[in-house]
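Every protein chain but one is kept in place in this view of the complex.
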Amino acid sequence: MGAVPLQGLSMSAVPLLEVRDLHVAYGQVEAVRGVSLVLEKGQIVSVIGPNGAGKTTLLAAVMGLLPARGGLAFDGTDLGPLDVEARVERGMTLVPEQRELFGELSVRDNLLLGAYARRLRGATLKTRLDAVCARFPRLAERATQRADTLSGGERQMLALGRALMSQPRLLLLDEPSLGLAPLIVRDILTIVRGLRDEGVSILLVEQNARAALDSSDHGYVLETGEIAFAGASHELARDPRVQATYLGGGSDGA
Amino acid sequence: MRATAPRVAVAVGVAAFALAPLFLGSFTVSLLNDIGIAALVALGLVLLTGVGGATSFGQAAFVGIGAYATAWLTTAHGLSPWLGLLFALLLSGASALVIGAVTLRLGGHFLPLSTIAWGLSIAIVFGNLESLGRHSGIPNVPALSLGPWSLADPRAVYYVIWIATGAACWFARNLLDSRPGRAMRSLRGGSTLLASVGADAVRVRLVLFVVAALLAGLAGWLYAHKNRFVSPSPFDVRASIEYLLMAVAGGLGQLGGAVVGAAVVLLLKNELQDLLPLLSQRAAQIEAVAFAVLFIGLLHFARAGVMGYAVRWWRARRARAPSAAGAASAASDGVVADAPPLPRRALPARGTRLLEVEGATRRFGGLVAVNDVSFAVDAGEIVGLIGPNGAGKSTMFNLLTCTLPLTAGRVRFLGDDITGRRQRDVARRGLARTFQHVKLRPQMSLLDNVALGTYARTGAGVLRAGLRLDRAEERRVRAEAWRQLERIGLAARAHEAAGSLPLGTQRTLEIARALAADPVLLVLDEPAAGLRRLEKEALGELLKRLRDEGVTILIVEHDMDFVMKLVDRLVVMNFGQKLVEGSPAQVRSDARVQDAYLGAAA
Partner (left out) sequence: MTWDIAAILAMDGLANGAVYLLAGLGLVLVFSVTRVVFVPFGDVAAFSALSLAAFEAGRTPPTIGLVATLAVLAVIVEVASLVRRGEARRIARAAALWGALPLVPCALAWLAARPGVPAPLHVASAVLLVVPIAPLLARVVFQPIADASVLVLLIVALALHFLLSGLGLLFFGPEGSRTAPLASGTLELGGGYTVSGQVLLMVLSALVLSALFFLVFERTIAGKALRATAVNRVGARLVGIRPARTALLAYGSASLLGGLIGVLIAPVTTMYYDSGFIIGLKAFVAAIIGGLVSYPGTAIGALAVGLVESFASFWSGAMKDAIVFSLLIPVLLLRSYAWPPAEAAEEEIDT
């Protein structure tokens, strides 16, 4: 469609998502300063870091909700000129920190609208809906209830289910564990790992470092808007610098 | 040192105004009279909408009240027009008080919609009351007279009108540069900002509304005795929109915009009335359309108005040629360093219990954001309230500053139970706070922003301020603000606009504002958020210095690095409950805290 593919950092096939030297201003502050990361197809990549590090801003910019300077490429296509809706149509979805559900609409309607960009109708739409409900049986039980009557964990599932209705290639998850009890967090991350096996690539932003590193292949640690250090998740999980980042006395990331 | 150029310009302007009627034709003088009257109403709108952020689509109704009041009094009862002035002001002020008390609480779009409602209703009443002449109005309104001299001639009325308008502008200018003026200029910052310095936003807005109505009432009085005839049609919604157009076209951000806007719109109307008949037979009908198109175009492309662009151009010119004035000195612009200080509070002795939170609980529907949390803050320490995202820190903060009511539990401040009190009451008792998202007035100078903090310590009202009788108190206020700026090292930039500061400096400025309130306890909401490392270090130094000077600080933070090096004691929250309390070293090594921050493995 006339877009110029960026040079990938990896040697093999074009990465699904490539972020190069991204700068994002949030109000007066530069919340993201020169962040670069790569996500290959079929990977789960986590971005962890303390509160205020710029993780949510990063995801919002990748999705197009915030203007950004720098390189953003999705499967080789430059995302710069594309607005949010166009990125959704190409197969990216975001489950935001605030979930952004349609509170007054039913659970079922929320899910149906998740497929809006795919322009499905009739039987195909129904099949898709059934598949998602099979994954989240609690949603199926509450299909006709208003979305704002759901509990925290159910809302998270609805947000995730809505995102899955469009069968995205890349799923951006913003703090899925926020405000949820540990057991529910475990359930959700199990589902997330299962999605990877079905071919969905996932960029997971989390404050809960341990859970995130447990569920991902590769990890980036974000501190005051910059990538402090990165590596394979199982190695990061044992890295003492991670604890220092969260509890102070930490790495010189500034 | 004040430049003399503006003073000379003002003197020349005044002279020109004074001599104009002697040289201009009757028609022009009449037009100038109309401009002067309209400028009064537009001035009210610049204050109400431009400064106060509340829009009224009903100002013409107040003009009508003023006009009909004096017309009725002078025709039906034969009293002097000067008594009519008192009556007009009384009626317009009283109706504004009633309408404002009832509707000004409404926020967002409901307020302007309500102004349309009562504006229309009042206009309908004018056209339907027998005693007011229904649609024919009241004729034969007597002209003004001063003793034996009649002021019926347009040239004579000219002076009355422009003296009134000039006086109103002077009053407005004084008002904005005073204690109530600072509060009014802060209305746009939100009612929480005003509450944090001890002011009642609803009351401030109501006063502003009444002032605007009085200006409109005065304009109505002038209208009645200039035209000597009053009918309902000039007081309908269309007229109100026209006044709004004047204020917008002139520039809502500047007082001068009122006069400029009135002149621009009325002159334009005049020109159109001359021009359109040449273009079309249906000139009168096209006029309304032309005006509407112009207004819409203005709102699309030039929302700042004439004065807005003039100011921008002026500032750009000044920025290119930095003046020799350089750093502001204490003696400049009336800041007198040796003015007697404002009365200070007696600070409690070190170790006195300042704040006591007992079993605080806050529920939002089914969600328990804060669950039975208890802790205390004693005089002379820095206490940190920390916890991971979603722990309930912000809610706790709002509970102890009385921004949010408690569902259960108690909060005691200086021994008094403040549970259920309003934020402004707590602020007045000596609890000063800052905001997570900085609430400064970007258009106001650093000095003015800090001076706002002294609101609860001072008492000048609108009348004193407008008549410039508050200068003694103002000097003390400015000296105090200056002192606080010196304390945080920003005195050199006292007259710069606060919006030009980087975020870190803005945070520090907010602390200075809080200190200007002479607080017993300073409560800071995530002051380090978004700051770079150097800015954080400077902030940390400042807070330690303040603690050494005897200021007690409670700081809510999530930046662990920052907080660990700063505080004497930490209270850790998680999932709405208090997890642990202790020294930084104790807290950091506590396994429960580590779990809370790093998260449980999934």
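To keep things simple, chains are lettered A and B as they appear, and every chain counts its residues starting from 1.
Going forward, a residue touches a chain if its C-beta (ideal position, glycine included) is under 8 Å from a C-beta of that chain, and two chains touch if they have at least 3 such contacts.
Predicted, not measured: the structure shown is a model, and the values here were computed from it.
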Residue in contact with the excluded chain [from B:Gln59, B:Thr75, B:Thr103 or B:Thr552]: B:Thr103
From B:Leu79, B:Ala94 or B:Leu120, residue that would touch the chain that is not displayed: B:Leu120
Residue of B:Leu267, B:Ile296 or B:Leu534 in touch with the missing chain, whole complex considered: B:Ile296
Residue touching the undisplayed chain, where the options are B:Leu144, B:Leu244, B:Ala360 or B:Ile418: B:Leu244
Among B:Ser30, B:Ser80 or B:Thr192, the residue in touch with the chain that has been omitted: B:Thr192
Which residue of A:Pro15, A:Gly54 or A:Pro96 touches the chain not shown here: A:Pro96
Where the missing chain touches chain B, by residue: 50, 53, 55, 57, 102-103, 105-110, 112-114, 116-118, 120-122, 124-125, 127-128, 187-192, 238, 241, 244-245, 248, 251-254, 282, 285-286, 288-289, 291-293, 295-296, 299-300, 303-304, 307-308, 311-312, 442-443
Where the unshown chain meets chain A, residue by residue: 63, 65, 84-85, 88-89, 93-94, 96, 100-105, 109, 112-117, 121, 162, 166
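The rule is short, and it goes like this: only the chains that are shown with their structure count from here on.
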Centre-of-Cα separation between chain B and chain A, whole angstrom: 42
Residue numbers on chain A that touch chain B, as the complex places them: 27-29, 31, 50-52, 152, 175, 177-179, 182, 185-186, 189, 206-212, 214-215, 224, 242-243, 246-250, 254
Of all residues in chain B, those that touch chain A in their complex: 367, 388-390, 437, 502-503, 506, 529-530, 532-533, 558-565, 588, 593-594, 597-602
